[in-house]
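Heads up, one of the protein chains got dropped from this complex, but the rest are sitting where they should.
Order of writing sets the chain letters: A, B and C. Residues in each chain are counted from 1.
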Amino acid sequence: QGAAEKGGTLIMVVQPEPPTLASYQSTAGPVGQVASKIFEGLLEYDFNLKPIPGLAKSWAVSPDGKTVTFSLQEGVKFHDGKPFTSEDVKFSILDVLKKVHPRGVNTFRAVTDVKTPDPLTAIFELSEPAPYMLMAMSSYESPMLPKHVYGNGNITNHPRANTPVGTGPFKFVEWQRGQVIRLDRNKDYHKAGLPHLDRIVARFIADGGTRAATLETGEAQIAGFSAVLPVDVKRLKTLPHLGVTSKGYEMQSPLIMLDFNTTKPPFDNVKVRQAVAYAIDRKFVLDNIWFGFGRPSTGPISSNFKANGLYTADVMNYDVPNRIEIANKLLDEAGKPRGANGVRFEIVHDLTPYGDEWRRFGEYVQQQLGKLGIKVTLRYEDVPTWLRRIYTNYDFQLNSGWIQTLADPAIGVHRLFHSNMIKPGTVFVNDSRWSSKETDELMTQAAVEVNPEKRAALYHEFQKKVVEASPVAFMLELDFTTVYNKKLHNFLVSPLGLYSSFDQAWLAK
Amino acid sequence: MNKAARLSNLDPLAASPPVEALLRIDGLTVDLPAQADRRHAVQGVDLTLSRDEILCIVGESGSGKSVMSRSVLGLFPSRHVQPSAGRILFNGEDLLTASPERLRELRGNRIAMIFQEPMTALNPVIKIGQQIDEVMKVHTQEDRAVRRARVLEMLTAVNLPDPARVLDAYPHQLSGGQRQRAMIAMALVLEPDILIADEPTTALDVTTQAQILALIREVQAKRRMGVMFITHDFGVVAEIADRIMVMRHGKVVEHGLAEAILESPKDPYTRALLAAVPSIVPAARRNFDGAPTVLRVNGVSKIFRSGGGLLGSKARQVHALKSVNFAIRRGETLGIVGESGSGKSTLARCVIRLLQADEGEIRVDEVDIASLSGLKLRSMRRRIQMVFQDPYGSLNPRRTVGQLIAEGPMVHGVGRDVAWARMVELLELVGLDKRAAERFPHEFSGGQRQRVGLARALALEPDILVADEPVSALDVSVQDQVLRLLSDIRERLGLTVLFITHDLRVASQVCDSVAVMRYGEIVEMGAVDQIYSDPQHAYTKELLNAVPGRQWSLGRAAMATE
Amino acid sequence: MHPGVLYGLRRVAHAAPTILFIVCLNFALLQLAPGDAADVLAGEAGSATPEYMAQLRQNFGLDQPKYIQLLVYLKQMLSFDLGFSHRYGMPVTDLIMSRLWPTLILMVPVFIIAVGAGALAGSIAARNLNSWKDNLISTASILAYATPVFWAGLMLIVLFSVKLGWFPVSGMEQVTAFHVGTARILDIAHHLILPVLTLTMFYLALYARLMRASVLEQSSMDYVVTARAKGLTERQIARRHVMRNALLPVVTMAGVQAGAVLGGSVVVETVFAWPGLGLLAYESLFARDLNLLLGIFFVSACLVVAVNLIVDLVYSMLDPRIELR
Partner (left out) sequence: MNDMLRRFFRHRPAVVGLLLLMAVLGAAMFAPTLYPTNPFALVGKPFQAPGGEYLFGTDMLGRDVLAGVLYGARTTLLIGLVATLIATFVGVSVGGLAGYFGGNIDAVLMRLTEMFQTIPFFLFAILLVAVLTPTIQSVVMAVAIVSWPPMARLVRGEFITMRNREFTQACVSMGMGHARIIFVHILPNTLSSIIVTGSLMVATAILTESGLSFLGLSDANTMSWGFIIGSGRSVLRTAWWVCAFPGIAIMLTVMAINLVGDGLNDALNPRLRTL
């Protein structure tokens, strides 16, 4: 790699344009990609998903797990020159994240108070142990905000929401709507000699083909979160000046699945659900729709969690060669015989409205289920309509969905399967409305279990049960891809990938 | 060419040495495209035109007058209409073989032209002054100021009021007569040797027409031009012609000095044409004393308003009818005469209630039709029928003649068979073959179409017939046929007729009494012979005096009675 | 007061109900669409709690009855306040203004070139009827018209940006450079070429065809014969007489189209990542950003009214028979 070179402007394609820069109240991906350069969190993470120092130089968890003490870095200043103190931590956690952050409300549920004995110490007091909390202290999940700025006025509608002030390596300069956000180097950054880059520009390009072309011509140097469509990635990969990686998404672990409405026929019948799970050839979907960027998935927990032992492959296997045969048999058993025209029953299949791949996926599902005698009509609506239908009205039969299972199953997975997560009007929670005492119990225990082995065992059991009952059919573990120009170095320093601060990234001249 | 004319020493070909002829056409033949109904627009035409004379060219519509005259300037109507034989010699130079550049040099400069329709012949979006100036701009090197002075001078010369204003006016801001004067100014601005005027007064009303004719004569005399004047109106011919050439089917049928042809036409066609020209002396008067009044119009007024919006732009008003009164007795024919825009059509439309009068009453057999509506109105309508002016526009081009005629009765509840039978009768009555029922209007000539319109009106067996300029779009000979037919039917069916026209000759032949309109008012009304022989109102006098060729007409009438 | 000014005022007064109608119609239509801005924000965030969503709805005023929402909006509109975009977290007016310039920068040249060059091409074709020039222009314009715009855009990018590298792939300016002054203008012009080309092809074809027909029609008018009889050359006749009259229908058409054109072109903006109003409207629709969408419809309706006014003025200049009433 050689020595880091100073200076240069990094152009980063961000898709879509972030609606806001208030990352303390929106977890939308594009917001995080930009805001993580401006705000910092108390902790960062290494590739083993272990916390490492961030704004906190050290931390300690009491044996009962109910007190967490953070010691803050010295000499950290906000972009406006004011010092960063434990008061800001308290404000950020209690007044902002716990109240308005979509996930923070859950993450910090157990936090009853934050004590600030001195400006460099923040002590979190918890009502019960929260092992997952330490996994959610990154700048993306839990940004630290200046109290003197965001403490005045209504936080949900704050005037500085789109002109953010943080402690990060880059300062917000301007946002030309529809075009770019410009961030300039923070000269007073607390890590000496960093950042290397002079400037980061986030560009917004609506068309996928055009995004690929900007990387191809060198107009932009990096595009993550599959902003470059899989098909183009396959092509760009072969170009000498571009690199492609799937690293840096270890804390997202997106899963693709088919959600059944388990409360209504025909999918209230486990055999019908299993038949569908059998019918889909995951390899075909992976190769032809997502162009090989991922793996067939086996269950609710991503194989990314092999590292900390939570994942198991020892579950019911739907990927068998005689899949159609088995599926037909299951449907016969379920009492769904073929009619005169070879059709067993008709369903409507809703498609996730987030892009072309999902339409192709739907079309494929339609064809595969057709082989089973299930006549599928596709329904493709816009995002708000679809969200309403699926998560508020539950007016669907089969839905293609995806979810980021995030840094810990307790944060990312429980919400899909726990019966207390059947919450009409709340998006990306348990839409199949599957509820089972057994798995509820397993999840509740695992959430507070501090012993890693025991926790793993609970989750292994959970995976077996869920895969067999198949409230959703697990399809793929998706790999997000980052396409980057090989002149760009050192941008990938943590599992947060593009959600990290880029303080060490540098561009070769 | 007529043998008698050739022998006569009046023949210019024989009498005048060729040098004196400004223009000489030898055996000009112009071909028509293959699918046309005849092969040549113009066939073997010879003529000469010398300085100081006005040559009038007459003939029926489509006889090739326009094509022939435009050939002189090389202005053929389309790529498919081209000369195939003959020469056109201008001062000895053959224009047919002249280069386009040479032709352009002559056009507007040595040979100028005035067209019939003064509105469309001027470019609507360019100022009059500029359009005249353009002629000088292309043909001379004069500078702006000189040209401008010259344009002003010309506008003054053609008697345009306030020439400075006209200079900067657009065509639509001038009246028809003023536009035609502007055209004349444009044609004369470079003092051409030859002026070709293609029906320059047809679109104008009589008084304006008379002024324009006087103007052309005056200028012609002053500048010693040769004028080729095309018209189908013998009144006009009598007024200005030195020599006359009669055309038919693209050929010259007769050619000679004006008096000779007007007094003693040789060719049968010329004779027929002249015979068809209606006399200005009223026909014998019929008596209607004691007949009941069928139509009574009392104090009818109509104002047209236009413009005027939400935020009060100035609304414009035209007082088209001002308290008009008249009554017609059964069997009588009342003529309404007056120049263009005097309110004649408005009156007709009020009478048949296509327009609602603002004030006054219109009584048919003492029933006020203004008070009727719905079914009553619709059944009243059949009692008053109208024959429209335009034989092209008043027949739906997509319906057969049979449908057009039979439809009226059927709308009023007559059965299909009965209506059809009546239609066949009517076709016979108006002198059309019964096979005509299957054909569409465009397959008929103008006169035939006007007959169809008449048959359609009669199909409803009306008591009153309103005829709004039913013959003004027709050729004299065709006009004559239709007028004869009309009076014949009027007699036979005992119709009461309201006959609207601006042609005083026609009115004199058709009407029992006439009303003279001006600015929406009836200025004088009375028996036709009385009005024509002893007009009281100044306007009536003016109108009668303006009829072109009046003296000639009177002379003819006198001769006829001798 | 000057009659032109009065006329303008009257036209504006005339337009007010139209604009109100458009706002109400779109408001009503959007009510038919399921889902609201809170759903979208939550969806984008990837997660949300019911409390959070309720809070959002309250903030956005979405908890109010529909008619109150409409009344509130209309009231704001009367004071020329287009409200607040919740998704973008800024006033709609600012947002629209920041996107209006790119739209105008793109659309005004397109329009001028399309009308100008279209009229020229059309009259050349008409004057050389059935010659190779006419055939070429007619064929090319029918092909250009028939080619879907997005397709043409994609092809141009592949050819000129990717293969030849002559033009930038997308965007309005080279953002890294943060050029100022002339450098910026040149830079924007460089970026402008492909999108303008793409859109112009389509519109130019339209105007070329219209102009050709119009010139042909005018050429058969009597005043052309008069001009010929004056001794003008064909070229002079075409330039001085026919052109002005033939332009009239073209101007009318331009007036009708200007509105749609000023709304931006969603498709071209998508393909070229042009930060225009069309794309903004498109995004705001799918984000159920009601205020923003209504604001855009409002602004483009105002633009249409303004353009129509200008077109009418131009028309009355070209055609003296028209009086402004």
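FYI, a contact is a pair of C-beta atoms (placed from the backbone, for glycine too) under 8 Å apart; a residue touches a chain by one contact, two chains touch by 3 or more.
Everything quoted here is computed from the prediction, not taken from an experiment.
Considering the whole complex, the hidden chain is in touch with A, B, C.
Which of A:46, A:268 or A:356 touches the hidden chain is settled by the complete complex: it is A:356. The omitted chain makes contact with just one of the residues C:6, C:30, C:104 or C:243: C:30. From the options A:42, A:215 or A:229, the residue with contact to the chain not on display is A:229. Of the listed positions C:161, C:198 or C:300, the one in contact with the omitted chain in the full complex is C:300. Considering A:85, A:186, A:274 or A:385, the position touching the chain not shown turns out to be A:385 (whole complex). Panel shows chain C; residues 17-19, 21-22, 25-26, 29-30, 32-33, 129, 138, 142-143, 145-151, 154, 158, 216-217, 220, 256, 259-260, 262-267, 270, 278, 281-282, 285-286, 293, 296-297, 300-301, 304-305 of it touch the chain omitted from the view. Listed for chain A, the residues touching the missing chain in the whole complex are 208-209, 212, 229, 231-232, 234-235, 288-289, 351, 356, 359-360, 362-364, 366-367, 377-382, 385.
Listed here are the chain B residues that touch the chain not shown: 78, 349, 352, 354, 377-382, 384-386, 388-390, 393-399, 407-408, 411-412, 453, 456, 460.
Rule of thumb we're sticking to: only the chains that are shown with their structure count from here on.
Arrangement of the chains shown, judged by which pairs touch: a linear chain-to-chain path with two open ends. The greatest number of inter-chain C-beta pairs in contact is found between A-C. When each chain is reduced to the mean of its CA atoms, the one lying nearest the mean of all protein CA atoms is C.
Per-chain CA centroids place chain B at a distance of 51 Å from chain C. A straight line joining the Cα centres of chain A and chain B is 87 Å long.
Those residues of chain B that touch chain C in the shared complex are 73, 75, 104-109, 112-113, 115, 117, 120-126, 134-135, 138-139, 170, 172-173, 183, 186, 307, 309-311, 313. The residues of chain C lying in touch with chain A in their complex are 33-37, 39-53, 55-56, 59, 87-90, 95, 98-99, 102, 154, 157, 161-162, 165, 168-176, 178, 269-273, 275-276, 279-280, 283, 285-288.
Residues of chain A touching chain C in their complex: 9, 11, 16-17, 19-20, 22, 26-29, 100, 102-103, 105-106, 156-157, 161-162, 176-180, 182, 199, 201, 203-207, 209-210, 213-214, 216-217, 219, 381-389, 391-392, 404, 415, 423, 425-429.
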